[in-house]
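Take a look at the following structure, please.
Then we have chain A:
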Amino acid sequence: MIEARSVTKQFGTFVALDDVSVEVPAGSLTALLGPSGSGKSTLLRIIAGLEQPDAGRVLIDGHDITSRPPQKRGVGFVFQHYAAFKHMTVWKNVAFGLEIRRRPRSEIKDRVTQLLELVQLGGLADRYPAQLSGGQRQRMALARALAVEPNVLLLDEPFGALDARVRKELRAWLRRLHDEVHVTTIFVTHDQEEAMDLADQIVVMSHGRIEQTGGARELYDNPANEFVMTFVGEVNQMGRSFVRPHDVEFGEGDEALVERVVHLGFEVRVELRLANGEELWAQVTREEAERLELVEGARVRVRPRHAKVFG
Partner candidate 1 sequence: MGTLIAWVLVRDRFRGQSIVNAIIDLPFALPTIVAGLTLLALYGPNGPFGIDVAFSRTAVAMALLFVTLPFVIRTVQPVLLELDREMEEAAASLGAGPFQIFRRVVFPNLFPAVLSGVALAFARAIGEFGSVVLITGNLPFKTEVASVYIFGRIESGDPASAAAVSVLLLVVSFIALLAIGGLRRRVTRHDRAQ
Partner candidate 2 sequence: MLSRYGLRFAALSYLTLLLVLPVAMVFRRAFENGVGAAWDAVTTPEAKHAFLITIVIALIAVPANTIFGIACAIAIVRHRFPGKGVVNAIVDLPLALSPIVVGLSFLLLFGTGGWFAGVPFEVLFALPAMVLATIFVSLPFVVREVVPVLREIGTEQEQAASTLGASSWQTFRRVTLPAIRWAVAYGVVLTTARALGEFGAVSVVSGRIVGKTDTLTLHVEERFQSFDYVGAYAASVVLALLAIATLVAMSVFKPKEGR
C-alpha cells in the first residue's frame, strides 16, 4: 500500500500541496484527477522521489521512504513526453534498468523480449525512439518502467501528448495491462473521462488539496462539493442548485424556451433558456426528443429530477 501523509510543498510563494493525505491500496489503479495547478503532478513526483516535500511523509507498505532517493524506491515512472533515451535503441531503453542492476545477460534478454511482447513492440527492438510513433514510444516507456518490477507504477499524464484516437486505444490497453500485471498504479490526468474509465479509485484535487476520494460512481452520484460536481461529469446550474443534464425532466416546472436542438447520434442535446434568463442544457434520447416534440422555438416546462445544493 502506498501512503502520503500530510504532505506539503511550496514553490516560492506558490503552495502546490497543502497538507495532503492519500492512501492507495495495493494492486489498485488510482487516478489523481484535477485541473492544471491542482498539485497532482507534484504529489506524484513526491511519491517518486523526484521532489522532496517541505513537510509530511511518504510510506510504501508501512516503510517511511521520504528521505530515500528515487533510485532506491522501487518506483517505475512514465513521463508525459516519454523521456526516451534518444541515443539508445528500443531494446537498450527497456534493458536500461536491468543493466544498471547488473543482471546476467540471459536474464535481461528474456525479460526484455517478454516485455516487448507484452507491450506489442516485438519487431521494433532495433529501432530508435525517433523512428517510433507517439503511442509506440509511450508503450516503450511503460515496458522500460516495468522491466525492473517496481512496487508502484507512476504515470504523469501519460497520454497527454497523443492524439485523441491513440489516447483511447492506449487507455483500454493500459487497463488490460494492469489486469495482467497487477502492479499498484497511480496516474495523473486532467481528463475526467479517462479517470472514470480506468481507475478503481479517483482522487480529485484542486489548489493543492484533496476535494474527494472515491470510485467513479460515487464521485458522480455523491459529489462532496461544487468543484467535484462540476469537474466530474457535466452539470447545469439552476439558481443555487446543480443539476445533471440527464436529470432535467420535461413536463412540469419552470418555463423555458428551446433555443437549439443538437443531434449527437443517439443522444440529443437540448439547449434551453429559462424565463429568468439562465441557460441550461438537457440530455435526452432520440425517442424522448421526438416524443416531447422538442424543436427550436418550442416552449416547454422543465424541472430537475435530482439536484444538489452545497452549503
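Everything that follows uses one rule, which is that a contact is a pair of C-beta atoms (placed from the backbone, for glycine too) under 8 Å apart; a residue touches a chain by one contact, two chains touch by 3 or more; residues count from 1.
If you want to know what made the cut, all candidates are chains of the complex that A comes from, given by their letters.
Source: prediction; values computed, not measured.
Visitor: What candidate from 1 or 2 touches chain A in the complex under consideration?
Guide: 2
Visitor: Give every residue of chain A touching candidate 2 within the complex, in rising order.
Guide: Spelled out, the residues of chain A in touch with candidate 2 are 48-50, 69-71, 73, 75-77, 79, 81, 83-88, 96-97, 100-101, 141, 144-145, 147-148.
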